[in-house]
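What you see is the complex with one protein chain gone and the rest in place.
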Amino acid sequence: MAEKTARKKNTRFSDKTDGLLNYSELKTPKFKLLYWTMFLGLFIVSLICLLPVLWIAVSGFKEVDEMYAVPPTLLPQTWNFGRVCAVIAKVDLVKYLKNSIILIVGCWACDIIINGLAGYVLSRLKPAGTAFLETLIFWSMLLSGMSMVPLYMSFVDVPLLHINLTGSYVPIWLMAGSNAFNILLFRNFFNGIPMEYLEAARIDGCTNLGIFSQIIIPLSKPIIMVVTIFSIIGTWGNFFWPYLMLGNTEKEPISVMLYRLSSGSSNLMDNEYMLLMMLSVIPMIIIYAIFSKRIIGGLDMSGLKG
Amino acid sequence: MKFQKVITTGLTVVMLTAGLAGCGKKQGTADGKITISIGDWPDETQTETLETYNNLLEEFEKKYPNIKITPDTYRYDTKTFTMKASAKQLPTMYIAYFTELNKIIKAGHAADITDIMDSYGMTEAINPKLLDLVKDDGGRIYGIPTSAYAKGLAINKEMFREAGLVNEDGSIMIPDTYSEMAEYAGKVKEKTGKAGFVMCTTDNCGGWNFLNIAWSFGVEFMKQNSDGKWEATFDTENAVAALQFVKDLKWKYNALPDNSVIDQQESHKLFGTNQAAMTFEGPSDDYSRKYGMEVSNLLEARMPAGEYGRYAQMGGGIRMFAPDSTPEQIDACFKWLDFIGAGKEFDEVSVTNKEKNYQTILSEGGMVLDREAFPVWINEERVAKEREIAAKYTNIDPKDFESYYNFEDVILKPEEPVACQQLYSVLDGCIQAVITDEKADCKEVIKNACHDFQVNHLDKES
Partner (left out) sequence: MAKTAQAKQYKLKKNRNLSSVVKRSIPGWLIILPSLALFVFIVWRPIAIGIRYSFFSLRGFEPVEFVGLKNFKDVLTDTNFIQTLQNTLQYVLWSMIIGFPLPFVCAVMMNEMVHMKGYFKITTYLPVVVPAIATSLIWKMVYMDGPGGLLNMVLYYFGVEPMQWLSNKNIAILLIIISTTWNGFGGTLILYLGALQGVNQELYEAARLDGAGFFGRICHVMIPHMRGMLLLMAIRQIIGIFNITEQPLAMTGGGPSGASMSLGLTNYFYAFKYGQYEKSLALGVIVFCILAILTYVYFKLDKRVNE
C-alpha cells in the first residue's frame, strides 16, 4: 500500500486508499473517465439534494404571499432578518433545545447499549433459543402500526407496576431500546467480524470483558457511529410519541413544539413558522457533519485489513 | 461471566430507577380541591392571550379557592385525539368540532351532560338550533357550542376589484346563485390569471363542502328505511348535475387552481395569499393571522342559491368533557366558562373578561366580528349586551358582512345523520375524479360512489 504513505489532505488520487479502483488504475485514461463520470453523477445527485433545501431554507425570509407565489421566486425580494429575532423572541428555543438534548442522550444510550448488546448476544453468544428470538424480533418490525393505542395505554398505566409514565422522558427512551432494526444492524455487523479474532484473543487469555472492550468495541466504531447518527437525527425529528408523552409539560422537545405550533391557532405567520423549522434543522446538519467524518475514521482503524 | 452480570444488574437498576422516577402526576381531587384541566389553552406564541388567560386563572382561583385549574395546550387533532381519549388522557374540558361529534359520541369519548345541564337551567338558555346539533339520536346532550357559524362564500375584495367585478357604486358584485358564482370565478381567472374559486378536494374537506352544492341541487344523500337500515339515495340526476357543476368550474370556466390536491389548510393558504378569489368558509381570521391578508380585504357573503334553494351547513366548535369527569369537575368547568364570559351567567366580571379577550385578538392581528352569527345563549338582554361589546371592538366593516348575516332564505342544515366522514371521503373521490380528468363521466362516477357508499359503509353500520 504505497499510496497510503502520502498523507496529505484528500484531494489527490495518490491519497486514494485501495478500493474498487486503485491509484495505479486511475492513471489510465479509461479509469480516469470512469472516475470523472461517477464524480459527475454524484455531483448532479448532490445538486438535486442541495438546491431545493437551500431554496426552502431562505423562503422563510419571504413575505407569505411571495412564499407561496406561483411561479415561485428564487430568492426573497427583500431579506428581512428581523424576522429571525421576532421568531426567537416568541419561542424560548433554549428551553426546548435543552429538553431535546436530554431526550436524545437517553435515546442514544438505549439505542447503543441495549440494542448493541442484544445484537451481540444474537450474533456471538448465541444462547439456546436464538433463532426463535431473532424471528420474534424481526417480526415485530412488521406490526409497528397496530400497537399504538394499547402501547399508549400501557404507558399511562404500566402493567404490574401501575405507575403513570406520561410527562416523563422514560417511555421514549424505552422505545428506543426496543428498536428491532438497530438490533439487526448490530447483529449483521458482528456477524461480519471474523471468528478467528475472537478465538485468537481467547487463546491469548482474554476474558469475555477483554474481548468485548478490546476487540468488539474498537471494531464496532463504524456501526456505532451510524446508529448514533440515526438515533440523534431520528429522535430530534420524532414528534408523535414525544407529543403524547411530553406535550403540555415543561419537558417538550423541539419537535413537539414545532408540531404543536403547526396544528394549533398559534400566533405565528406561516413564514415565521418556516423560519423556525429551518432554524431547528441547523444543529442536526452540524451534528451530521461531525459524525459522518467519523464513519471515514472507522475505515482506518478497522482491523479487517489485517 | 462477571462482566455480563455487571452489565445486567447495571441495566436493571437503571431501568427500575428510571421507571420509578417517571411516576408522576395524577389527576382528580387532591386535598379536597377539585382539579380540572382545561384544553385549548393559548400557547407561548400567543403572548398576550396567554397573559390574559393566566391573569384570569389567578383571579378565578382567588374567587374559587377550592378549584384548581391545570392549563392544557391540547387542541383537537385527528391523529392524537382517539389515542388520548382511549387512554383517558383528555383534558377535563376540550373543544371539538361539529364534524367530529358523531364519531366522538359513538366512541364514548365525551361525557353525557344532559342532567347537569338541566339542573343548571342551561338547556333552556341555549339557542335551540345549536342545541340540536350537540345531541345524539336519543336526545342526550354531549357538549356546549362555543360558537357556531353557517358556511358562507368568502370573497377576496382586492381580486374582485382587479377582475372588474364591482357595481357602479363601487361595491363588490356578490354572486347570488351557483351559476353566477361560476361565471364570476371564470372572469377572475380570465382577468387576473389566478383561480376564481378554490374548493377543498382531499382530507374529507372536499365532500364536506360539496354537500352544500349538492343540497342546493336537490340531492338527498340517504334515508332510513322502515327496517332501520340506511340506504344511499344519491344516484340521481340531481347529484350528477351537482358534480357536473364542479366539473364545469374546472374545465368550462377554468376557475379552479392548477393544483388539484387541496386540503383545508391549502385552501386557506391560496385564499389568504391572493391566489384564489372565492372559497366556501365561515368568517375566519386564519387568513390574516397566518397568511398576512388584511382583515378589511375579506367580504363574507351568504352561500349561493341553487335551483332547490340556498343551503348552508352549520359548523363550529363544541366544548366537550372527558368521559370520566365527575359532576363536581363539570360544575367547576361551568364556573370557569361563566367567568370568561362564555357560560350561561353573564355578569360584570364576564363583561370585563370578554372585553379583554377582544383586545388581545385585535393585538394579535385577528378579527372581531360586530356580532355572533348564532348567539349561543339566547337571553335577549345578554345578546344585546354582547353585541354592544363586540361593536365596540370590531375591526370589520359591517357592510362586508351584510349579505352573510342575511339568513332569510338560507336553509341551515346539520351534518348527514350517519357515516358522515365516510360519505365525505367517497365524495372527495368524486370531486377528484372530475377535476383531474376532463373525460370523466359524472353519471358513472356518481353511480359508483353511491354503490360504494352503500356497500362499504351503510351496510356495515350497526
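Going in written order, the chains are labelled A and B, and every chain counts its residues from 1.
To be clear about the criterion, a contact is a pair of C-beta atoms (placed from the backbone, for glycine too) under 8 Å apart; a residue touches a chain by one contact, two chains touch by 3 or more.
Since the model is a prediction, treat every value here as computed from it, not as a measurement.
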item: Which of A:100, A:115 or A:164 contacts the chain that the document leaves out; value: A:115
item: Touching the absent chain when the full complex is considered, from A:75, A:89 or A:141; value: A:141
item: Hidden partner chain, residues of chain A it touches; value: 10-13, 15-22, 31, 34-35, 38-39, 41-43, 45-50, 52-53, 55-56, 59, 70-72, 114-115, 117-118, 120-122, 125-130, 133, 135-151, 153-154, 159, 174-175, 177-178, 180-181, 183-185, 188-189, 191-192, 196, 199-200, 203, 208, 222-223, 225-226, 229-230, 233, 237, 258, 262, 274, 277-278, 280-281, 284-285, 288-289, 292-293, 295-296, 298-299, 302, 304-306
item: On chain B, residues whose C-beta touches the chain left out of the figure; value: 1, 4-5, 7-8, 11-12, 15, 78-79, 81-82, 85-86, 103-104, 106-109, 201-204, 258-261, 263, 419, 421-422, 425, 428-430, 432-433, 435-437, 445, 451-452, 455-456, 460, 462
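Keep this in mind: only the chains that are shown with their structure count from here on.
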item: Complex contacts: residues of chain A adjacent to chain B; value: 63-65, 67-70, 90-92, 113-114, 117, 148-149, 152-153, 155-156, 158, 161, 163-171, 173-174, 207-209, 212, 240, 243-244, 247-248, 260-261, 263-270
item: Chain B residues within the chain A interface of the complex; value: 1-4, 7, 11, 15, 18-26, 43-47, 49, 72-75, 77, 79-80, 82-84, 86-89, 258, 269-270, 272-275, 289-292, 364-365
